[in-house]
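A single protein chain has been removed from this complex, and every other one stays in its place.
Labels for the chains are A, B and C, by order of writing; each one numbers its residues from 1.
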Amino acid sequence: MLAFECDYLEGAHEQILKRLMETNYEKQPGYGSDKYCESAKAKIRKACGCPDADIYFLVGGTQTNATVIAGMLQDYEGVVAVKTGHVNVHEAGAIEYTGHKVLTVPSHNGKMHADELDEMLSTFWQDPNHDHMVFPGMVYISHPTEYGTLYSRQELMEISEICRKFQIPLYLDGARLGYGLMSRSTDVTLQDIAGYCDVFYIGGTKVGALCGEAVVFPNNNAPRHFFAIVKQHGAMLAKGRLTGIQFDTLFTDDLYFEISAHAINMAEELKAGFAKRGYSFYLDSPTNQQFVILSNKEIDKLQKEVSFDMWDKVDEEHTVVRFATSWATRKEDIKALMDLLDKKDNIES
Amino acid sequence: MLAFECDYLEGAHEQILKRLMETNYEKQPGYGSDKYCESAKAKIRKACGCPDADIYFLVGGTQTNATVIAGMLQDYEGVVAVKTGHVNVHEAGAIEYTGHKVLTVPSHNGKMHADELDEMLSTFWQDPNHDHMVFPGMVYISHPTEYGTLYSRQELMEISEICRKFQIPLYLDGARLGYGLMSRSTDVTLQDIAGYCDVFYIGGTKVGALCGEAVVFPNNNAPRHFFAIVKQHGAMLAKGRLTGIQFDTLFTDDLYFEISAHAINMAEELKAGFAKRGYSFYLDSPTNQQFVILSNKEIDKLQKEVSFDMWDKVDEEHTVVRFATSWATRKEDIKALMDLLDKKDNIES
Amino acid sequence: MLAFECDYLEGAHEQILKRLMETNYEKQPGYGSDKYCESAKAKIRKACGCPDADIYFLVGGTQTNATVIAGMLQDYEGVVAVKTGHVNVHEAGAIEYTGHKVLTVPSHNGKMHADELDEMLSTFWQDPNHDHMVFPGMVYISHPTEYGTLYSRQELMEISEICRKFQIPLYLDGARLGYGLMSRSTDVTLQDIAGYCDVFYIGGTKVGALCGEAVVFPNNNAPRHFFAIVKQHGAMLAKGRLTGIQFDTLFTDDLYFEISAHAINMAEELKAGFAKRGYSFYLDSPTNQQFVILSNKEIDKLQKEVSFDMWDKVDEEHTVVRFATSWATRKEDIKALMDLLDKKDNIES
Partner (left out) sequence: MLAFECDYLEGAHEQILKRLMETNYEKQPGYGSDKYCESAKAKIRKACGCPDADIYFLVGGTQTNATVIAGMLQDYEGVVAVKTGHVNVHEAGAIEYTGHKVLTVPSHNGKMHADELDEMLSTFWQDPNHDHMVFPGMVYISHPTEYGTLYSRQELMEISEICRKFQIPLYLDGARLGYGLMSRSTDVTLQDIAGYCDVFYIGGTKVGALCGEAVVFPNNNAPRHFFAIVKQHGAMLAKGRLTGIQFDTLFTDDLYFEISAHAINMAEELKAGFAKRGYSFYLDSPTNQQFVILSNKEIDKLQKEVSFDMWDKVDEEHTVVRFATSWATRKEDIKALMDLLDKKDNIES
């Protein structure tokens, strides 16, 4: 059975498992004070071009979002996100559980428009009753978005400028950051992100690690006592080495970028394959998630031999489905999928 | 440098790393629906003698405590723990962060006395103003306790009876459960715990795993929608296989019990070694944590060659220190420590 | 200076102040156990046709919404409201502060459409990933809405049926309930509300009282230990007599309905007066809030002699403004306002 339903189907990149093996019996202190965390932080600081960055390793995405957002907001503040943002839809209310509202602006294939953000923030501050409302205290964007789309450098800069104008931090959720950075149609670098954002995370779980996300405060600007905040959120690993070793490996010899580029190559092949066969796409995704429109009949047939994610209904007879590639996708998987499409077409005709 | 400061100094048991390697490229669905989680659950159910148990795998101890406690309490309820309980002292307020008070009863070397619990609960319900107070809605104990001590079967039964009398659940924090079950002086089995508790967790992080705790609701009594509760607490791994494979391995061929017994053997050797050399103990611990009273001078000398945990001040010149063994402690480590003590004595004299 | 900007400009109905005076030196027990609370509850039960209703007196609207909603939801649940609902916009995030998301459906002049609610709930339950989302656990509507509009009996029944179909409670915010019940174009009675809702509150603050809202659980269905929940939310008055006496007075000899009818009469005069003078309305409000479209020039002039609420921008030159009447509005106030309009017109021409 072929599987393309998400980008966390396999374990970890082999190099990570190898390093876990090699270091297994070294005695390392807990809670992130081990030498691998230190080494990983140094490498990430270098990759980001931020020698003063504060870096913390957390375990998963929802946890990271809740910890960072609650850790940076005042009680009376909420976080601004697009309506389709992960924090607004698919985190089981983890943000609200910490007491903070998610304030929404429209989503454009997962992206926020700077001008709509500007208008939302201006409207709030001009409202004479804004003291009775939730203060927008932070902006959350994801890159790539939940739709696989990317901000351009210009767009990112514009959002960042709006945030600075209103003096609120910009937070970028990089659960799939590698796939964004290695997209063939991006002009955004890791250094750009470190420059435009006040905090962001580099996703490990979906990019080669077993688990783990690296939170980066680029300018030594972590909230005071962020360690205690992480602990309070249950996000502190006793064996911090687990995330330390993984990120140290990912940021050695550009492994993170290399495996991300591989996933992009696989996605481009998949995309080209579908396009060549006359399929249309829900949107033009430049990253590892591809959204294809299939007829429900095709879906029924395909699902017998390949798994993918049901995304959204188009009409009574068509559905958007998502095919995701990852660092672990093999060239032969793509070929097998294409063969399946060809075979299916034959059968169908 | 020798190291005994805690029981999470190393990575994972080799068998676990081996299984992570072997299964690495299998495509498994996310969020705990993989086959390794299923298999691990079946094995744990069997070990607990609870064919209907609901089992969830979370990542770490503080997270597990917050998720289970908040998930089972009503808003107006708090959890009863001994004053020294982990939830009351060393979780950075993670329980209160979810809105719940930790109500305390006295600690007796880390243990709760059933009669004091009874009195506390009776006093609450007899107080005509109890509607103005936090309702005790759950009892939390740890086994082994933070002091390495253990409940006897009789003591556990008595606490359980008090809980049932007041119709509140009993929750057992088993961060070091293996070391409790394999102690030479316990009469408590895993089945006993499943019988006396309404929920408990089997600690992985400190007993051979890289991370992971297995929450067991013995009688199919998980709170409704506990999956969403886990997600909301940021405690859901995308790659659930990571905890699934680890617990599946630990509960194959009694590995969990075997490695726990090894840690106990090492602790008993360490204890005997200290005793033989005339050291006294803060308390008589039957598990992998040993609390030795050292003079501050001895501490200064020892710390140059061995790390251990500073626990509590005895008087101006003496301190209680903790030596912890684990599944990874080697016989030669104990011997080296003893040699050090002998050498130190020589030097000192 | 004339004032129409809201319906809480004056103190309390004289009869209330009189009763506060008369009973002032009676010694009454605290926290709502006084005889006036009891008497008020009996009268409200009778007015609602609910002999078994549980009734609690709280102090203000936002407080009541937060207490009721948090008191009835499970941690993983949110409350469904229209986008413009008070709980979603104007309560400074009080609902989220208790850990719960406000899930939104479209607003139609402040009203929820049963079919859109149905679709939202169906979509949630059909989504295979709903365990990663906030569970809709309750429906919140206001009546009158924030736009002064009202549900018909049929509409209320339909929303109630959807709630029952999905087994979630329906909560009605009646901050201005009296003005809704006494509208000339409603077919909804207090008994209807008690029949269709699982909980609602009868607003006092805006309908003749100094403060106070009466929460009604029509079928003896208050959450367990709701007293403690109210206390925990800081919503419990030590001198419960303050709300008891006020509601006892309001529900003696139909005072609540009588003064509400007066406000409606005043609103209808005001509305007719504006209409006669050729003004248009943002919407056709059947209650005490009237939304008139004025030119910005008119606004500038009028504001020198009468206060009203700026509601929303229509275009560059026109604005929707709100005029509110209340139990305390006098016939001569309306006349003075009309004279002002006439005078203004003269001046302007």
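Everything that follows uses one rule, which is that a residue touches a chain if its C-beta (ideal position, glycine included) is under 8 Å from a C-beta of that chain, and two chains touch if they have at least 3 such contacts.
Every value quoted in this text rests on a predicted model; they were computed, and no experiment measured them.
Interchain touches from the omitted chain, evaluated on the whole complex, reach A, B, C. Touch with the chain omitted from the figure is made, among A:His86, A:Lys206, A:Lys231 or A:Arg322, by A:Lys231. Note that of C:Met157, C:Cys211, C:Met310 or C:Ala336, the residue touching the chain absent from this view is C:Cys211. The residue touching the chain not shown here, chosen from C:Ile162, C:Met236 or C:Val292, is C:Met236. For chain A, the residues touching the absent chain in the complete assembly are 31, 70-71, 74-76, 99, 131-133, 135, 224-225, 227-229, 231-232. Contact between chain C and the absent chain runs through residues 1, 3, 5-6, 8-12, 14, 17, 20-21, 23-30, 59-67, 91-94, 97-98, 205-206, 210-211, 228-229, 231-239, 241-242, 328.
The missing chain lies against chain B, touching residues 75-76, 78, 89-93, 96-102, 128-129, 131-134, 310.
Going forward, only the chains that are shown with their structure count from here on.
Of all residue numbers used where chain A meets chain B, over half belong to both copies. The two sides are thus made of the same residues.
With centres taken as mean CA coordinates, the chain nearest to the overall protein centre is A.
Centre to centre, using the average C-alpha position, chain A and chain C are separated by 42 Å.
Annotation: 51 Å between the Cα-based centres of chain B and chain C. With centres taken as mean Cα positions, chain B sits 34 Å from chain A. Touching two or more other chains at once are residues 91-93, 97-98 of chain A.
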